[in-house]
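Here the complex is missing one protein chain, while the rest keep their positions.
Let's look at chain A:
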């Protein structure tokens, strides 16, 4: 005789059942004692798995109009019942046993599938991250120059409100003259602007809009130094860096959101770090290609190095963030790379030299510009 602790459910009993001690012998299942005994013949009983985690065993039978069930929760009792059940119940016990084994197998398969899926997604993500630059370049290659120019115009229209452009002075003429020499034969139609801003900076907008801060022109000792910066900016335009960065960032976000669902804060950080890495690589490329462009246009390439040295020494460059958190490589590193690249290059023949610019008059023109400034 088996003794089974469990809970009894059925018509007239509390919804959450009552705790009982049931006894199972070769003939019948008996619950309770004395007058209050409830019993069912073995042939009436059916066994199945039940409960929240399907680990309980339900023994149910019909009594009059209602259905009663005994739920056995204790794992030891469940095992005993399955292995030592009377012969007439053994068939059902084995069926339950098979079901449990099969479910365990399904569960393992499902878990393996999930793990595999996540691993594959992660590997794909890593591969794509590693190849992000060529892929972004390939996608950006499909964007017509016309669209890029429209995008640039829109961005410039937005930026223009915060800029004070000096578009009719000697400085702008000088920038234009140098710029045009640097961009001979380009597929872009460049626009050259000078903005009143004392900081040493310049930026390029996709489609060929280049803006130089007046502070940079004041700091440049001659035209070749300014040409170094312009060559760098021109390379940003020619290499379509902004467009590629846009493609890369958008693509990464799409990818992340398909792989991990919600991008979340971590995803944002990863995206930004990835973007900064892309930015540093782009800067290096613009430096190196810019140097070649400078030489090809007949400018003194040392000018680029001299200006970078000035950038390094300029105030505000003191508390630079650590390299991996920065959008640009550290300036000393950039100078060293350029110097290395410049080594062994033959000097540009006199005949190919860029035409001279009256630099002192450009500087005088900027200094004479005394219109009210917001800075």
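Here, contacts are C-beta pairs under 8 Å (C-beta built on N, C-alpha and C of every residue); 3 or more make two chains touch, one makes a residue touch a chain; residues count from 1.
Quick note on the criterion: contacts and distances are computed from a predicted model.
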item	value
Among "Choline dehydrogenase-like flavoprotein", "TIGR00266 family protein", "EboA domain-containing protein" or "Carbohydrate ABC transporter permease", UniProt-listed name of the chain not shown	"TIGR00266 family protein"
Listed residues A:51, A:141 or A:332, member touching the removed chain	A:51
Which of A:214, A:282 or A:363 contacts the chain that the document leaves out	A:282
Full-complex contact with the absent chain, from A:24, A:82 or A:202	A:202
Residues of chain A (touch criterion as defined above) contacting the omitted chain	7, 9-11, 14-17, 19, 50-54, 56, 58, 60, 66-69, 71, 73, 107, 110-111, 114, 151, 155, 158-159, 200-206, 216, 229, 232-233, 236, 241-242, 245-246, 249-250, 253-254, 257, 262-263, 268, 271-272, 275, 282-283, 286, 311, 316-317, 319-321, 325-328
